[in-house]
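For this view, one protein chain was removed and the others were kept in their places.
Naming follows writing order (A and B), and every chain is counted from residue 1.
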Amino acid sequence: MLSKYLEASSHLDVDHIENTPIIAVDLELTGLDATTNKIISIGWALIDEGKIQLGSSRHLLINADQSVGSSAAIHELLDNQIAEGLQIDEGLEQLFEAAAGRAWVFHHAALDVAFLQKACAGWAGAVPPFVVLDTMQIELRLRKRREIPVQQGDLQLGRLRKDYNLPHYTAHDALIDAFATAELLLAIAARLGGNTPLQLGPFLRFF
Amino acid sequence: MHDLSLATEFLHTVPPFNTLTGDELVSIARKLEVAYYPQGKVIFASASNQGLAIIRKGAVRLVDADHKFLDKRSEGEFFGHGIWFHGEKKEYSAEAEEDCLLWHLKESEYVQALARYSSLDEFFSSHHKSRLSAATRIKSSVKQVRDLLKREPVMIKCETSIREAARLMSQENVSSVLVMCNGTLGGIVTDKDLRQRVLAVDLDPGTAIEKVMTANPRALTAEAGVDEALLLMMRANYHHLPIVDKNGQPLGLVTAGDILRSQSEHPIRLVRDIHKRKTVDELVNLSQRLPSLFVRMVNLGRDVEQIGRMITHITDAFTVRLIQLAEEELGPPPMQYAWIVFGSQAREEQTAKTDQDNGMVLERKASPEEAEYFSKLADKVCNGLDQLGYVFCPGEIMALNVKWRVSLAKWKRHFDKWIESPEPKSVMHSSIFFDMRCVHGNTKLVDALLSYATKSAKANRIFRRFMAANVLGHRPPIGFFRRFVQEDDGTQSEGLNLKHRGIVPITDLVRMRALEGGIKLANTFDRIELSSRLGLMNKNDASSLRDALILINRIRLGYQAEQVANGQPPSNFVPPDDLSPLMRRNLKSAFMLVKEAQEALALRYQVH
Partner (left out) sequence: MMDLKTLTFIVVGATFALYIGIAFWARASSTGEFYVAGKGVHPVLNGMATAADWMSAASFISMAGLIAFLGYDASVYLMGWTGGYVLLALLLAPYLRKFGKFTVPEFIGDRFYSKGARLVAVICLVVASITYVIGQMKGVGVAFGRFLEVPFEIGVLVGMAIVFIYAVMGGMKGITYTQIAQYCVLIFAYTVPAIFIALNLTGNPIPQLGLGSTMTDGSGVHMLDKLDQIVTDLGFAAYTAQKGTTFNIFLLTLSLMIGTAGLPHVIVRFFTVPKVSDARLSAGWALVFIAILYTTAPAVGAMARLNLMNTIQTGEVGAADGNLVYADRPDWFKNWETTGLLQFEDKNGDGRIQYYNDADEAFAAKAASFGWNGNEMVKVDRDIMVLANPEIAGLPNWVIALVAAGGLAAALSTAAGLLLAISSAVSHDLLKGMIMPDISEKKELLASRFAMAGAIAVAGYLGMNPPGFAAQVVALAFGLAASSIFPALMMGIFNKKMNREGAIVGMLVGLLTTLIYIFWFKGWFFVPGTEMAANTPDNWFMGISPESFGAVGAMFNFIAAIIVSKVTKAPPEHIQHLVEDIRVPRGAAAAVDH
């Protein structure tokens, strides 16, 4: 099930932002605990040659067999909508097909990756490797290096987007957030890279 | 699923996109690419054919070549397309005045969108019209009524009978005749006159024609501008206008239809018409417009880069339409595929004389039934193109050939083989196939192939050395003591082969730079520009090479336009004696420049 992803990922050559294929992903969840909570929607957008390909974006609703409960207040997805969604296995299959040969970008990767790993274990019986760029971690590192104090909430997606002069989007829709993260990555890369495309190697994390 | 709502919601607020339906917006949004430019960054230098950029956030400064401020554009506004500044269409460069988030529609997609949605076309071309004065000035100064004359005028004497005049008109199949009185133009008689002044009043057909003619009609000399003629006709509601020489002797007739038709020869309009046609025969009819369009563009003094791109857009439009028609007939394709074009079409450098170089990239290996589908598709499209005048490729580089109708993986293996074993045939193929572009279908397939091929070629200098040796096979026609070397093309007298010994060496040299730098653009001007920006080429070398290309091409196109206008087949041979001494000298310098660039290439790869 993962063989195509694994094969393609082994050829992944992370160089600079303009020649590295990237997938920006965001998940909506029933809660924050990967052991008990579930994925209820997946959104993604692809970045090729440093540009987000709008036509490539996808938004999948997942039938999580678990009530969205109070989390509905955040993502505005209701149980009856979720029930019409795909089975998680099918969703993962589509996601990993799109992600083959790409570096992942998340805003706050640890959470999303933990959920994906858990879900993969159930689906494919194995946990695939993730080559990850984390916009939150990158920004945190930059601020530390420049000795800018970081307050709580400073690194939220919406706040950072504002700092980078990006348009305001309604938060907490998996696709919009994935898209927002992709734009943020481009903005950070453009600022950091100056006149040459930013080398991504130093920012990679491996899960 | 509301995948693209993010984009469509915004587009919906921006004129002229607000005129489109939700589905139409989705199909445009699918093609958009999002890019981010920090403040102060140059988005592109010198805009032509940059497609359309929509500013999602931020602001952009447009400046001219001397870095003078032209305009500022901000959120919800556009740039990248041709813009008229104070009545003048100018080359401009764009830089981010603030941090910018741009949504970008590629040139090919932009042209297609204009062709498909008339509201967009009107909006973006009405931007032109409101600032049109300069444009009309150019047109009237260049385009003369002489160019509209199609045949000798049909003339009769003033004492001729109406019957005889009518017989002559139907015999000559004309709607009007000129009446000569005492050797000068005395009047004009039209179909309408015969109906209203003869039949309607039951006049005797034996009456002399001078009784019913419009006497002393307004006439123009051949040097008059087309716009002047149009204005005169509109003001007086004439439909026929006699054209005379300096002595008042008639040269011919121009009708309102002729003038309107000449005005309609605008590439964008042609592209739109192409998309409205429903059969191959109708397309064949449209293609008849091409030669005159070509002549007109050359005579209008458009720059050669633009001419190449426009002619190519038209070819693209024909191709896409033929594919659509074929798909309608054969049913939807069994898998994702891309129609890929090579050579001059890929480079957007087509001229009057052109053949087809194309192929198909399939998503995966086709089953026999699937292969059958694509075989039929290729058959229809390639034969259609042939009927339209894009003759079969003598090297059989066409989708018609099963070898060039294969999966992405197979294409990659083709490139592997060419790069690993650069035998003469592989090198010949490489020089054609490395210029590629997707005109229909899944662009991703072509992008993937292009990335793969450029990456491999960039990494392998030994392969490039073979390419370099091949480049040196086409030398400029300069012999010892800087004398022109003439050749015989078999059909005509001798001449300079401007294509093989002028244009081809330059495109080849520039392709070498593109391969060295992993540049994926196919257009030679784009490649030169990017090579120079990436430091692969010295700035002066780049601009000299560009100038040489423009100069040689201008001479070639001018010559071809003349041939086409005279109804001859366009040729690439120009006898040097037909050129003015100044042009000869310039041409010589251009060739010397190419020669020098070739020597530098030889040095770089140690080939001679």
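The working rule: a residue touches a chain if its C-beta (ideal position, glycine included) is under 8 Å from a C-beta of that chain, and two chains touch if they have at least 3 such contacts.
On a predicted model such as this, the values are computed, not experimentally measured, just so you know.
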Among B:Pro16, B:Pro334, B:Gly473 or B:Gly558, the residue in touch with the chain that has been omitted: B:Gly473
Hidden partner chain, touching residue among B:Pro332, B:Pro394 or B:Pro581: B:Pro394
Sole residue of B:Phe318, B:Tyr390, B:Phe463 or B:Phe573 that reaches the chain not shown, by the stated touch rule: B:Phe463
Residue among B:Ser5, B:Thr190, B:Thr319 or B:Ser426 that touches the chain left out of view: B:Ser426
Where the unshown chain meets chain B, residue by residue: 393-395, 397, 409, 413, 416, 420-428, 459-463, 465-466, 472-475, 500-501, 504, 535, 538-541, 596-597, 599-600, 602-604, 606-608
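Assume only the chains that are shown with their structure count from here on.
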Gap in Å, rounded to a whole number, between the CA centres of chain B and chain A: 43
Chain B to chain A touching residues, read off their complex: 1-4, 6-7, 29-38, 41, 56-58, 98-99, 101, 103-104, 447
Footprint of chain B on chain A - complex, ascending: 48, 50-55, 57-60, 164-167, 169, 175-176, 179, 182-183, 186-187, 189-191, 195
